[in-house]
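Attaching a single structure in structure tokens format; questions to follow.
Here the complex is missing one protein chain, while the rest keep their positions.
Which chain is which? They are A, B and C, in the order written, and residues in each are numbered from 1.
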Amino acid sequence: MLDTLAQQLLLGLTNGMVFALIALGYTMVYGILEFINFAHGDVFMLSGFFALTLVGALGLQDAQGFALFAQLALVLVLASGFGALVNLLIDRLVYKPLRKAPKLAPLVSAIGVSFVLQNIGLIWGALPLDVFGGGGQPAAPKSFPALLPTDNLLGDAALTLQLKDVLVIGASLAVMTALFLLVTRTKLGMAMRATAQDPQAARLMGVDVDRVVAATFLVGGGLAGFAAVVYALYINTVYYQMGYQNGLYAFTAAVVGGIGNIPGAVLGGLLLGLVRAFSDQFIGAQWQPAVLFGILIVLLVFRPSGLLGSTAREKV
Amino acid sequence: MTTESLLLIFAVLSPIFPVFDLAGEAAGLQLHLDQRLVTIFVYGILVVALNVQVGYAGLLQLGIAAFFGIGAMATGVMTVDKYPFHFGFWGALVCAPLVAAVAGVVIGAPTLRLRGDYLAIVTIGFGEVLRTVLINLENITDGPRGLNPVPEVWTPSWLRDWIGAGDAGEANLLVMYYTALLVLVAAVVVLKVIENTRIGRAFVALREDELAAACMGLDPGRIKLMAFAGGAALSGLAGCLYATNLTTTADPTNYDFNNAVMVLCCLIIGGLGSLRGALLGAALLIGFDNVLSPLLDRAIQVAVGDASHPLARFSSWRWFLFGFALIFMMRLRPEGLFPARRVAAELHDEPEEA
Amino acid sequence: MLVVESIRAAHGAIEVLHGISLRVQAGEIVTLIGANGAGKTTTLTCISGLHKPKAGRIAFEGKDLLPLPAHQIVTCGIAHCPEGRRVFPRLSVAENLALGAYTRSDKDEIRRDLDKIYGLFPVLLERRSQLAGTLSGGEQQMLAVGRAMMIRPRLLLLDEPSLGLAPLIVQRIFDVILELNRQGTTILLVEQNARMALKIASRAYVLETGSVIAEGTGAELLADPKVQAAYLGDG
Partner (left out) sequence: MSTSGTPLRTSSDSPLLRVRKLTLRFGGLTAVSEVDLDVQPGEIAAVIGPNGAGKTSLFNAITGIYEPTSGEVELDGNDVRLPMTGKVVAGWLATGLASSLLFLFIAAGIDATWKAVVKAHPPWEFTISGAFSDLFAHFATGNALLMLLFSLVGFAIGALGARAVWLRSRRTPQGVALQGVARTFQNIRLFHHMGVLENVLVAMDRHLRRGTVGSGSAAKSALDGRFPHGAWLDLGLPAVCVVAMAGLGWTTGDGVDDETLPSILLLVMLGAALAWLVRLTRRGTLTGSSRVVEAVARQEAMELLKFVGLDKRAGDLANSLAYGEQRRLEVARALATRPKLLLLDEPAAGMNPSETVDLMALVRSIRDRGVTVLLIEHHMRVVMGISDHITVLVHGKRIAHGTPEEIRRDPKVIEAYLGADDGGH
């Protein structure tokens, strides 16, 4: 029993890390532009496809030892860059012209972008590559090779701790720390926070709000790309709808933590990951969405602004 | 809208089916246009239902498909042989909207005070929960197989003989076609009337400025709940017709988020807040999806010869179309193709900078 | 130094500035006074680029400001300390001040300016790690002025620095304004506390419903019955 609990705790933690990484992208964009970047989950998905393509191109499934890790690091970096670029491109092409439009417009556009990206994912999966199983069935999940050794690091203990667990948690923590430092210690981070709180006043300080927004999309997309590789390494599949489901969970995590709040997104992600792991174990995986969204609704009834969020007042 | 214009709608739409039917037969195509036209009517009802919530009251509701599904499922449970209820089609047509409206109130009540985009996410969540429930309560819903057979629209045999000229299959299709058309027209008439009454004004006032409306004594919660319940009831009605048309409640994936977005697409392309726009949006998009794209698929099949690859099918690209439709509409013509007077003005105002 | 020529500006469909013209010479304190809704704040936001006027010309040291976005106008040497203070509530006092120096990279000079501002407002030094949102109104105003000073502007636009403050604090703020001017900063001040503003101003403009109705030196206007009528409401 205790081992099961510990195992679920570990699973929840790793899941939660992935949620948190995606949730950060939602929350940062929301913090500055106050709109739900619906397509964010699909940037995550496309990055997964990009990473899988890279794995195929590099022949990583056969690599060993140092070469494996070096190339894996390269995949991580490239996928993050890919996510960042895609996200930035979407902002420039779709959202930026709508900056002054009523709130509904960017939200609906984001839903549109999400559908376009999903279709791109579908077509990507239909490319005649070996890693996509020849591309005959674009909608089917593509298996992402288990690159890391699956030995239990704890030897014969009942609790299974694999290298990928350690890697997921370690790398995620490292990235989150870097983000935290970026936001709290650098000039750019300060400009981001200032813009989120009062964009007009930020402009009066000489902050180029457009550039801050661009940086936010870059960082958010990078985190999504990073999360995609981590997710693929962990779950070993990518499929064109994975962005929708995980994106929705991650957004829920951001809301639970208090949208616009960076530590809140991490907290919400971890919480949701844990709840998901335990509900899968004790209630059944098929009820996962019901449990997670049920929690969201109950939380919003009792604490409409999330766990760490502050209540905003409308100016009259 | 006058009685005359109503009669006009009837006059225009009534013969479409027989005409298509004849044309299809003459061309030797097995397109099942009859069923597809009913599908357009069903989605027409869904789009005007969403229009109540998004267009009139400004509540971004992305879980419309869930209420659609509830209507269909309630119809299934109430009518199939294996359950003891046996309400028949007409009984289900009364009860399905009630069940959906109750669901609308239950989901609406705790979330009404949420900001607009939170509401969007909660309604998506609700849709996901419902999909999960429909799939997992297999003893009730028969899971992915769906409940069937859902009985056809009951009509007395003399009426069938008269309509179908003795052909039972033909009569069934015609009865379904006219029933759906009648329900759609009734829904449009009632909504058109409501637009200019106290309730319709309250919806628009709420969308324009919730705080000012509240300060005038309008209860935003109550009005939102009305919009929620009304839209849900109409969606339930659509669900009932949908299941009857298919004779099954079908796979729960028919009621998922993609479906909700398709309905939203229709509404936005047609024009938020405009009944005319909603109907034309539904006709355009669902017509494309249901009528034109199978035709094109067939054409590709014929042209290419072997088109077994999934990407050679039009349906693999439909989300491109819907996605781009949303993006371009928001960019170029946010008020839709057939806008309502009020909304058109609203979406073109740029919020001023302080 | 600053030339504003017949600018017109509108909020939505309603024109609120019907051709305002004014000039500020280097080293002056110029004040805009007028009743609420006269267009004082809009004039300032037009100068700092937050609001783009429909017509007219604004030039600073000969450079046309109209095509520039707000964040570039800052780098020209204009700081705008907005109405209602607008400090960043969830940033610390020190971070708020650091944002003032956002466009600058001369570390030593920034350090020196920071010390100067802490010297001017010792209470900010005391609270430098506190979140700005938790400060009192007067402290927030000092922070807002300090933050604008960190830009090291040649022209400082001050919008209602006395807003909602107790008389003692207002006095303190005005002392600082005078001190800043003495150290070489040109100041364009919007104030509803007319007596106070006119007393420290070298020149002043009186605005009424979007037009300039009078201008002159502070002392002249203080004595002008038109000002009394239009602004102070005696009549």
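One rule holds for everything that comes next: a contact is a pair of C-beta atoms (placed from the backbone, for glycine too) under 8 Å apart; a residue touches a chain by one contact, two chains touch by 3 or more.
Being a predicted model, the structure only gives us computed values, none of them experimental.
The chain not shown here is in contact, across the full complex, with A, B, C.
Looking at B:P220, B:G287 or B:P310, the residue that reaches the missing chain in the full complex is B:P220.
Although one chain is not shown, part of subunit A still touches it, namely residues 298, 301-302, 304, 313-314, 316. For subunit C, the residues in touch with the chain missing from this view are 12-14, 16, 35-37, 84, 89, 133-137, 140, 160, 162-167, 171, 192-196, 199, 209, 232-235. Along subunit B, the points of touch with the absent chain fall at residues 1-3, 6, 79, 81-94, 109-110, 113, 136-140, 154-159, 182, 185-186, 189-190, 192-194, 196-198, 201-202, 204-205, 208-209, 211-221, 342-343, 345-346, 349.
One rule holds for everything that comes next: only the chains that are shown with their structure count from here on.
Note on connectivity: the fewest steps through touching chains from subunit A to subunit C is 1. Ranked by how far their CA centres sit from the centre of subunit C, the chains are topped by B.
Each chain gets one centre point, the mean of its Cα atoms, and the points for subunit A and subunit C are 43 Å apart. Taking the mean of the C-alpha atoms as each chain's centre, subunit B and subunit C sit 56 Å apart.
Centre-to-centre separation of subunit A and subunit B, using mean CA positions: 33 Å.
For subunit A, the set of residues that touch two or more other chains comprises 200. Each of residues 349, 353-354 in subunit B touches at least two other chains. Within the complex, the subunit A residues that touch subunit C are 187, 190-191, 193-194, 197-198, 200-209. The part of subunit B that touches subunit A in the complex is made up of residues 60, 62, 110-111, 113-114, 116-118, 120-122, 124-126, 128-129, 131-133, 135-136, 211, 257, 261, 264, 268, 309-311, 316-317, 319-320, 322-327, 329-331, 334, 346-347, 349-351, 353-354. Subunit A meets subunit B in the complex at residues 35-36, 94, 97-98, 100-109, 111-119, 122-123, 126, 136-139, 200, 244, 248, 251-252, 255, 286-290, 292-294, 296-297, 300-301, 304, 314, 316.
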